[in-house]
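Complex shown without one protein chain; remaining protein chains in place.
By letter and in written order, the chains are A and B; residue numbering begins at 1 in each of them.
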Amino acid sequence: MSFVEFVEGPLFILASAIFVLGALWRVIGIIRIGRKKDISPPKGSAVMGFVVGNLRHFFPRGIFARRTALHIIAGYGFHLALLVLVLFAAPHIAFIQDRLINVNLPEMPRWGFIVAAEIAFAGLIMLWVRRISDPVMRLISDWDDHIGTWLTFLVMLSGCFALQESQSFLRGLHMLLVDVWLIYFPFSRLMHAFTFFLSRGNTGATYGRKGMNL
Amino acid sequence: MMMRQILALVLFASLLNVGVAHAQTTAPNSEANAKAAQALENIMARQRGEVVLPSGSDVPAPEGGPLFGPDPGPPNTLGAQSQSDYWRAYRGGDPADVVAAIESGQAMTTTGQQWRLLRENYIRKYAGWFPVGVIGILLVFHLVIGKMTISAGRSGKTLPRFTLTQRVAHWFMACVFILLAFTGLIILLGRLAIAPYLGKEVNSILTSASLQGHNLFGPLFIIALVWMFIKFVRGNFFQLVDFKWIFKLGGLFGGHVSSSQFNFGEKSWFWMVVLIGTVISITGIALEFPWLVADLRLLQLSTILHGVGAVALISVAIGHIYVGTIGMEGSIDSMLKGEVDENWAKEHHDLWYEEVTGKPASEDAS
Partner (left out) sequence: MSANSDIAVAKFLEHTDAEAASFFEACVHCGECAEACQFYLSTGDPKYTPTYKLRPMERAYKRDKAPFSSLKKMLGLAPSPVTEEELREWEPLVYDSCNMCARCTLVCPMGIDIAGTIRKMREGYAAAGIVPEGLQRAAEFVKKTSSPMGITIKALTAQIKHQEEATGIKIEVDKQGADYMAIFSSMEIMGYPEVLGAYAKLFKKAGLTWTISSVAYEATNTGVQIGSGPLAKEIVTRVVDAAEALEVKHVISPECGHAYGAIRWAGPNMMGRQFKFEVVHIIELLDQLRREGRIPAGGKDTRRMTLHDPCQIIRRGGLLKEPRRLLDESCSDFVEMKGAGITNYCCGGGGGVSANPRAEELKTAAFSRKVEQLNGVKDLEAVVVPCGNCRAVFEDGLDAYDMDLEVIGLSELVAETLDESPEKQG
């Protein structure tokens, strides 16, 4: 079995299993901690609050949006572009159809792919350099923040290194890093991709129940 | 015109090299080589005006010299006659006169050969030594003179120097620059510095990867450059005080030098990045999207300018990194925290200190 076959075959399956089961375990684990039933007479709907809270925090309120503009642009640029890359890049579609499920995802033209990659890289780099160059960020950041960022960066970088598709080693390297990333994910802060809806929702539910405007 | 002479010189020098290399690789022991040697001998003989018959011909050589003056050569050739003017026109006129060259519809451009030789024999050969040399000089400087400390010690009080946006713009540029520098150096020097030691296979992988990475990060450099220019241009215009700075060599070897928010060295570095960066950006676009450029010679020029400019920036960047980190106490604070120690400001940017605080810097700076 060649290196590429290994990282795309058995290792990928193992990594995916750890990713799915680990993420599920963690989300269910958080929910299972449970919370005391609130018996104060409600003024509004907690369920609606959960939904509204999730939507509200997609964007900060007016004055904060201006103060944090750089972060919003970099954050959204990175996340959206990465999502587009993962789902719609031609090699990814080929891989998904080949290895996972036979879905017909629209294939992006190459220029779209390049533009998305530029935005994703610019966003991620900005987010990280902000982390290292601000006293607040330096104080609150830990290893997990940096490892998560760098792993994601290396996955993206190795992916773009393999763009020529002329060296199977580069494809293998990209896949190896993807596997490492998948294994690291459920144990790290990368999990925010799944936990965000819980925290937004919980605050939203509490506020919603109190009939508050948040 | 100057350019052409340099190219010609390079061409000549490299021809000698090629000639030597060729002679070395010609071993007379194979039959093919013997035939080739014979052909060369025949050509030279015709040039001397001798009559050379095709090998295997049973027609004997006419006696008493050539029948019709100079040898007519093989059919459809001019033989010993030369039309150098014709060939010169065919090769192309003035390489610098691009428009004329295109309009006159020449059949071939030979600048490619000159470009290749310049790149192979000068840029590739020496480019790597500039950064290495800078590192060497800094190493010696650091060992002999050592870290520039804040002589009055840290005061514990700080002054804001760079805003968060400035810091992010700076580090964004730094990250993109480093990525481009490494991938670019691999593309340029891989065959010379990697292939012989790690093997062609490794070099091939690295170069393929670097090329893709370089192309992808290139456009980000342009964004970073524009952003950095906007965020830092204020305070980077040259002033009278900068000339005093030059005379004292920036205080590198002692002595007090005055400067405002940015000193002469920083200002020069800023404008180097802006100007050379612009050249690199433009040539980079030409190289990444070659179909935008009609004339091949512009692309050749682009690779030269791109490479030379990049090596210059990389070399100076190493110095910039040195002074910004281990070379000078307190400098890195400005880019990690946005704030610098007051004593650092007094010693290195006294005029700026006075401007910001409204207090005199000199009372306890010396």
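Note that in this section a residue touches a chain if its C-beta (ideal position, glycine included) is under 8 Å from a C-beta of that chain, and two chains touch if they have at least 3 such contacts.
Nothing here was measured: the structure is a model prediction, and the numbers come from that model.
Student: Of the chains you can see, which ones touch the chain that is left out?
Tutor: A
Student: Return the single residue from A:4, A:137 or A:154 that touches the missing chain.
Tutor: Spelled out, the listed residue whose C-beta touches the missing chain is A:137.
Student: Out of A:17, A:31 or A:47, which residue would touch the omitted chain in the full complex?
Tutor: A:31
Student: Go through chain A and note every residue touching the omitted chain.
Tutor: Residues 22, 25-26, 28-36, 38-41, 43, 53-54, 56-58, 60-64, 67-68, 71, 75, 131, 134-142, 145, 186-187, 189, 191-192, 195-196, 198-204, 206-207, 210-214 of chain A touch the chain absent from view.
Basically, only the chains that are shown with their structure count from here on.
Student: CA centre of chain A versus CA centre of chain B: separation in Å?
Tutor: Going by mean C-alpha positions, chain A sits 40 Å from chain B.
Student: For a test of understanding, state which residues of chain A touch chain B in their complex under the given definition.
Tutor: 70, 114, 117-118, 121-122, 125-126, 128-130, 132-135, 138, 157, 160-164, 166-167, 169-170
Student: Show which residues of chain B lie in contact with chain A when the two form their complex.
Tutor: Contact set of chain B toward chain A: 164-165, 167-168, 170-172, 174-176, 204-205, 208-213, 216-217, 219-220, 223, 335-339.
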